[in-house]
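For this depiction, one protein chain was excluded, whereas all remaining protein chains were kept in their positions.
Entry: chain A
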Amino acid sequence: MEADAKPMKLGGRLCCVCNQRRAALKRPKTLEQICRECFYAVFEEEIHQVILENKLFKPGERIAIGASGGKDSTVLAYVLSELNRRHNYGLDLFLLSVDEGITGYRDDSLETVKRNELQYGLPLKIVSYKDLYGWTMDEIVKMIGLKNNCTFCGVFRRQALDRGAALLKVDKVATGHNADDIAETVLLNILRGDIARLSRCTSIITGEDGPIPRCKPFKYTYEKEIFMITLGCQSLNELSTYAYFKKLDYFSTECIYSPNAYRGFAREFIKDLERIRPRAILDIIKSGEDFRIATSTKMPEQGTCERCGYISSQKWCKACVLLEGLNRGLPKLGIGRNQGLNSDAKKDIKKDDRTKSIESKQCGSLEF
């Protein structure tokens, strides 16, 4: 871009904060040129400010960090334990992971999480599908076959995280969703015409009416910066290639077997925009925030599942319907419009018909 400046490469330009060290990074948010040392300090301070301004935590709270072994949640575990110590948040922090039971898939990332447990001294809880549901994902796939509208991943994973959080008796779950993730979700909700989820997906705290609220301390943090943090930190840099490449951040509830192509396109589009105008990511989030749902849009009524007690707007929660199908050897049960089990309990929800069927809420459904 600024061709004149390029002979400076070796000497480099100076950091705009300390004016002493060579700049190592151009911050996407501000276009500032900053050295590594100042960047770490600024990065952590910004997260601290986000936590304070949004009142994400209260002293004495127990907080589970949704830990996938990927870079976002690993950096989150690092930053939160650091800030908790430095600023005396008074939080009890835990790591919470989900093991879907997929041979050769989660092993590496669970190893990363176990290393985090030692490095940051945070107790780790791993909840497995096998324990929670009696089925591993491998067994489910054997039963239902691979198809591209899998409903299991999103439903089971979201619930597994909640159940793990309940076992840990935590007050809140913090996840590593970053600004890029949220901008992508805003776009996808627009593309799908899902205005109800559009404004919800930008909230920094969600589920305050549910059993366990979730929060996203990295809501305003660019993915690029999270990467730069991992690069500079030896322990973070050890993240396994596999977790990196597959980007197994399962709290996006992405399907493991058939990643959502639509989402991939939205991601790429956002990265294209970012290259032209880095602020685009924050602006998309802002747009999402400023959408206000017309009050006439009714949200589903929240009740609890008669079978397992999980929140549900139906008689049985989606996981229980899916499990019933699996256990009876009718894996299609609960998939599609004829929900059978819940048909007598259908609530009068004046919404697009699709929201009643699980099928519409496929893997990667767009809330966190």
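In the analysis below, contacts are C-beta pairs under 8 Å (C-beta built on N, C-alpha and C of every residue); 3 or more make two chains touch, one makes a residue touch a chain; residues count from 1.
Note that contacts and distances are computed from a predicted model.
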{"item": "Omitted chain, identified by the protein name its UniProt record gives, among \"Ubiquitin-related modifier 1 homolog\", \"DNA primase large subunit C-terminal domain-containing protein\", \"Geranylgeranyl transferase type-2 subunit beta\" or \"non-specific serine/threonine protein kinase\"", "value": "\"Ubiquitin-related modifier 1 homolog\""}
{"item": "Option touching the unshown chain, where A:60, A:90 or A:264 are the choices", "value": "A:264"}
{"item": "Sole residue of A:42, A:144, A:205 or A:231 that reaches the chain not shown, by the stated touch rule", "value": "A:231"}
{"item": "Residues in chain A touching the chain absent from view", "value": "1-3, 5-10, 12-13, 22-26, 33, 223-224, 227-228, 231, 241, 244-247, 259, 263-264, 267-268, 271-272, 274-275"}
